[in-house]
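Worksheet for the structure shown next.
Only one protein chain is missing; all other protein chains are in place.
To keep things simple, chains are lettered A and B as they appear, and every chain counts its residues starting from 1.
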Amino acid sequence: MTETVIVVALLLVAVAATAAVAVRDPVRQSLVLAVLGVVLAVLFTVLQAPDVGLSQLAVGSALTPLLLLLTVRKAKRRGRRAERGRSAGGDGP
Amino acid sequence: MNGWILAAVLVLVTGVGATLWGVAGGPLRRRATAQNLCTALACPVLLLLAQGYGRPAYVDLALVLAVLGPVGTLVFARLLADELADDPPHARGPTWTAAALGAAVVGAVAVATGPGRALVKLLVIGVLLVGGNLIASRALAGGMQEGRGD
Partner (left out) sequence: MRLWLVAVGGAGLAALLVAACLRLPGFGGDRHPYGDRAVEAALSRHTANTVSSVTFDQRAFDTLGEMSILFAAVLGSVVLLRQTRDEHRARPEPAAVSRPVRRYALLVLPVALLTGLYVIAHGQVSPGGGFQGGVVAATALHLLYLGADYRALERLRPLAPYEAADALAASSYLVTGLAALLAGSAFLANTLLPYGTFNTLASAGTVPLLNAAIGMEVACAVVVLLAGFLDQAVEIVDEGEHDEHAEHDGGGKTGGNAADGGDHDDSGKRGK
């Protein structure tokens, strides 16, 4: 029974991590990453490592998405300006 | 070997598995909704696991997730407001189902815990979980900005 939980959690982590790699757009990737963080926390709990799970929840649920989305916002704004500035550039972030 | 862990596995496979499928593809609104539902469903899973392993200290994980999960969704609702405004997500059914599940799990664990300080903590988690996720899903649906919501 306890093994079943571990196997289920491991499978979910494997699927979530693969999805996080497969998605290309950083905004969508950050959404997958948030889900991956939660599933990882469940895996750590199931493996009786609640301290690690708590760290994962604290960092992964709000802090990482905030940092990622703020970075994307800044990069997009700069990219838009660079596009406006030059017609022949093509080096968006 | 007990019903609590079995229930946790069930919620994990059907609920969290479904949100994983939802977040992995499709338009932005579907992914954002799935992210919100994922935290709303993982919190009851953590509560069930804490009860199943007989370790009340594990409840702290559910507490942190109940506090920070909706905050994470608000981050997405705030910083993706422009993208979501064109195509706002509406997932009334799944949201209320997840809220009802959360309330039911908190109730069941509360009955098993009995009165005491642990019960107060559980009720706080329940209120934060259900209230937070309802607010967060409303914010995703366009209720973040004044005048744009319903």
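One rule holds for everything that comes next: contacts are C-beta pairs under 8 Å (C-beta built on N, C-alpha and C of every residue); 3 or more make two chains touch, one makes a residue touch a chain.
This is a predicted model, so every value here is computed, not measured.
**Student:** Given that one chain is not shown, what are the shown chains it touches?
**Tutor:** Taking every chain of the complex into account, the missing one touches A, B.
**Student:** Looking at B:Val64, B:Leu80, B:Val109 or B:Val130, which residue reaches the missing chain?
**Tutor:** Reading the full complex, the residue touching the unseen chain is B:Val64.
**Student:** Residues of chain B in contact with the chain that isn't shown?
**Tutor:** Touching the chain left out of view, chain B contributes residues 57-58, 60-61, 63-64, 67-68, 70-71, 74-75, 77-78, 124, 128, 131-132, 135, 138-139, 143-149.
**Student:** Mind listing the chain A residues that contact the chain we can't see here?
**Tutor:** Residues in contact with the chain left out: 3, 50-51, 53-55, 57-59, 62-63, 66-67, 70-71, 73-75, 77-79, 81-82, 84-86, 89, 91-93.
The rule is simple: only the chains that are shown with their structure count from here on.
**Student:** In angstrom, rounded to a whole number, how far apart do the mean CA points of chain A and chain B lie?
**Tutor:** 18
**Student:** Contact residues on chain B for chain A in the complex?
**Tutor:** 1-2, 5-6, 8-9, 12-13, 16-17, 19-20, 23-24, 28, 31-32, 34-35, 38-39, 42, 45-46, 49, 53, 55, 57-58, 60-61, 64-65, 68-69, 71-72, 75-76, 79-80, 83
**Student:** Under the touch definition given earlier, write down the residues of chain A that touch chain B in their complex.
**Tutor:** Counting only chain A, the residues touching chain B are 1-2, 4-5, 8-9, 12, 15-16, 19, 22-23, 27-28, 30-32, 34-35, 38-39, 41-42, 45-46, 48, 50, 53-54, 57-58, 61-62, 65-66, 69-70, 73.
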